[in-house]
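With one protein chain removed, the remaining protein chains of the complex are shown where they sit.
Order of writing sets the chain letters: A, B, C, D and E. Residues in each chain are counted from 1.
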């Protein structure tokens, strides 16, 4: 009556039971090798979402017409494997109930438990990655589940991987990618979507915010020059409307608010989430 | 089971009905003449509270033993008088139910509706102010309810006003204060508390964070040099244990997070709230 | 002889009487719903102008050949309606004397009094808006003269409104715009200019700096992703040479220096002003 | 009528001819060895002064009762010796007309031309320095007129030098100071003032803002831990009332705004100037 | 001949073999629960040391008279236990050769391997801690070797622990401390030193920079209000001259440069190291 609560993602007014989409955060960044801080990403993306409108003039759709719940953040306690296990179970629970999980990172390593839940829910599936980095190292600084190995670990779960926007990696990663994934330095084009569509499988999308150029997303742990603008990325996401019956979940990771200016990275992430959610709804 | 929610003040686990203390924010700063931004104060104080422990080693008391609820923030919509009215009603509602309101600002002007609710609940009362500035202008830039006039407006409600830590104001304000309030450039001493105790009336405390020196609280709208350290302020607050049966509410205002460094001002505010709450519990 | 004064916009060496262009600021931001701070815009744009040259290599024109005066800022005292009135009178005074006002904001709401002065000076006129947001709400948070309603208020004065670069608004605003204004998600093209030229009326241009992408203008209150580069904007402004006899004034608003990095938003604003002033001179 | 100008130090409403005090800046920092940026000091101190009141509750005096003019900044053009010459002439011109110069730096090296003007105006004089550093090197990085040599250069002009608050310097500087100046790690006490008074000579005061602890003045080029609070410094300045007939000028230097947080260093400098000006008026 | 190298701590010109003191960093922060970033501490403390003089006017000693080497940073690769092992071996190697290790953190957890090396080199020893927090949890978020458990782990190695400046901890930690360590909310006094001296054992000192108040050391992970000034801390360190034959090593940890303003925390750490090194040399 007198009070209002802005602590959730904008328009996340549904209960879990009634929701079609369930947004949550995994504020974990302990394997980060360079600049940690993505643990603060989920809460800042939520806050930034309130600076946007609920309506997309491009899609002519409105978040007010969508059943979205916000579950807050995964409990960060215990060693990495325990957090992975908790994230996996939460994700699987969401999907088992027929809802679409929307995960906000945190570092990229935490995409793994969500993708494993996709695997265990849908068996055969396609992984689509937007990223500046290959993330194909078999291990990094001695950790097989680090942010720099996450797509390699996902490759253990599916060999249907599409990598877009990639512009950094060591020689071995690139050779591995060339051989084993569909790796591209560019964003997806209509033909790519058609090809993916033809496979007719569940699709999970993981978006590392550093696929954007550092000018558009300075607030991230390992900014890599020569990336894309937010408009280029979102325009390419609109193509996924064709895949809307296939997409079973997505995430946006690696937003690091303390390295940002005026929250422009969090706002970009919040808009990416809004537009992709509206695209597939 | 998998998720956790850090969006409230630490340990604010009670429902409103069960609570003895009800914390809430008034994120309003539209009359601010210099640097606006205190509207972001309440949420940052909440966030900062999670970096503290729940236990006070000085008081040997623990927040876990207190029934505290967090009502989130007053709805900020409409003109200033409408927000004043809403804040007044919310505050009165809390006090009518016998609970102690703890208000987080926001600019200092929003202390007025809470104090008016004190007046209308308890009739005769004492106002204790910690501040760098007199805030005794009859009007400021044409507004009788501006942050610079708030104590003058409170003087319309009670002439029992104690002003501590004051070190800035124009000539007229100082003359008004000398004549009409107990104005001091220093923090309260034992004798002050004894004097207040002897009046035996309900007491409301308003703490403008700029009573602290800018070194200790840079994140505020009009930092004024030559203030106090956080330790000096909190030590003086411990004296209020003597008044714990009299205190019917308090606020901490003028925290402006975007002008802060590493949230030290928000953390100071969160600790002031914890220690004062434990002192009077 | 020994001293120099950099407190005005670069090259603003004329007296008011001799000037063809009169630049001034309206440092007002009290209706801002999200991040206030545009009140600091005018002074930072002035300061930033000194990092530019006076010469435009594209236009091959020099500010030294222009008679420009800088009147400093509108007095900010009193309630919003009083500030609106003062801004209106100052603007009308400038135009009555046959000079071109160049206004620096401040939040977008303060475009209204300037446009009203255009109305009362020239009667029939065209309004051209560059913005990320429609600003077509009939009222916002209970205020009919808020920044989010400014173009709607201007619509009360003229129904010749061209909106360029718009990419955010609620559903009702978009529907209103579709029906009542020329609303475009793109920047103006030659054909747009030709169409406007054919109407043969006085033209006022208002530029909300957030028409730029947040990468190019992070220092603003509500940054909206997917905008334009400074080069794209300025290139489109060069097209207005064709309208130079029609343009009776312009403004650049919503620069919020405390949210900026290395003043790049203020510098962009200062260059937009220089290039548009040289274009129409 | 409609406009206001905040580009000067608060209350500097007098013309040069009528003024008793003439404030001006020397925005020069090219010999700075560590972190440059004090060239932005004078303008930020001016801006910060508007966040203060004109009235000092301690001194019970008001700036409105003082005839102060602000001459803006010395022209920074040409090599160091040319800027020194220009600063010298401007300072001498002020003093020859019987006015008190108040100089805002800029790096400490620019105290030299002002002190030389004191010498050439008053011949015999006393120099009082507040600083964290000795500044007694005979030369620094090959420059005899660097910020680290300024007091040594002043020693060429007078051997009546009092150094207060000093806590850093190399071994040679300390030995030189021990032998040739009154060097103290502490702030002045009543006895120091009495001793200075007894010499009955013109007095010039130079205050390097880094005499304050970095907590109180982070915005400076070479912050040195273990300094004083602003209150301690200003309290010691009040003692100079006794010397008010002797003081012929003063400066505050080494404020570096881009390294500051929420302008607290500029505000401290602005208050130091206000209080010292009121003390000696 | 033409080039200079500032990448080491100032005056660290000795080879390892010739050195009496060996400074090194452990840039590890992966167990940090709140704000990570202390991994950047060691390099920033080194950089900050170049803004100091080599001479201490209080101690009248000069770093140029000390044989100091800088070994750069421990290799951060592998899981936490591997980094612990590597840090342990490096520390032991330094002590076995009769040198005094000076470790720069990094989060507080990395004090453990150094203290274990003290244990294995000297057997019986005293640990002296300066800190805002008890760090006495038996485990934290499931980790027995976290930053919040480090002193508890050290207690497994010695029951001669002195804790100074402590002002935060949960109830269990305080009870544990009361029973098992010498825990004090204050800094050490002469009597404390005398008592420690009387035990006549090797002494290791660990200084968590957050023992300072956040005003003096904002750049740290969990700033806790009501702490000490840098001058108070360093003054208490001078007392350790009495123990100079006992001290076998020390560390300064928890400096987090990305949360700092103008490096004042790194500079404080660099000065603490200089003064303590000179005190015991």
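Quick note on the criterion: a residue touches a chain if its C-beta (ideal position, glycine included) is under 8 Å from a C-beta of that chain, and two chains touch if they have at least 3 such contacts.
Since this is a predicted model, take the numbers as computed values, not measurements.
Engineer: Wait, the hidden chain, what does it touch out of the ones we have here?
Structural biologist: A, C, D, E
Engineer: One chain isn't shown here. Among C:178, C:199 or C:261, which residue touches it?
Structural biologist: Of the listed residues, the one touching the omitted chain is C:261.
Engineer: In the whole complex, not just what's shown, which of A:106, A:169 or A:188 touches the removed chain?
Structural biologist: Final answer for the missing-chain contact: A:169.
Engineer: From the list A:30, A:100, A:114 or A:261, pick the residue that touches the absent chain.
Structural biologist: Result: among the candidates, A:261 touches the missing chain.
Engineer: Please identify which residue in A:57, A:202, A:219 or A:249 touches the non-displayed chain.
Structural biologist: Only one listed residue reaches the unshown chain, and that is A:219.
Engineer: Residue-wise, where is chain A in contact with the chain that is not depicted?
Structural biologist: Its contact residues with the unshown chain are 34-35, 166-171, 174, 185, 213-215, 218-220, 222-227, 259-261.
Engineer: By the contact definition given up top, give the residues of chain C that touch the hidden chain.
Structural biologist: 50-55, 57-58, 62, 213, 215-216, 229-231, 234, 261-264, 267-268, 271
Engineer: What residue numbers in chain E mark contact with the hidden partner chain?
Structural biologist: Residues of chain E in contact with the hidden chain: 2-7, 24, 43, 47, 71-75, 86-87, 89-90, 93.
The working rule: only the chains that are shown with their structure count from here on.
Engineer: Moving step by step between touching chains, how few steps can get you from chain D to chain E?
Structural biologist: So the least number of steps between the two chains is 1.
Engineer: Hey, which pair has more contacts between C-betas, C-D or B-C?
Structural biologist: Most C-beta pairs in contact, of the two: C-D.
Engineer: Measuring centre to centre with CA averages, how many angstrom lie between chain A and chain E?
Structural biologist: Inter-chain centre distance comes to 40 Å.
Engineer: Determine the centre-to-centre distance between chain B and chain E, using the mean Cα coordinates as centres, and give it in whole Å.
Structural biologist: Going by mean C-alpha positions, chain B sits 38 Å from chain E.
Engineer: Going by the contact rule already set, what residues in chain D reach two or more other chains?
Structural biologist: Touching at least two other chains: 213, 215, 261.
Engineer: In graph terms, nodes being chains and edges touches, is this line, ring, star, complete or other?
Structural biologist: other
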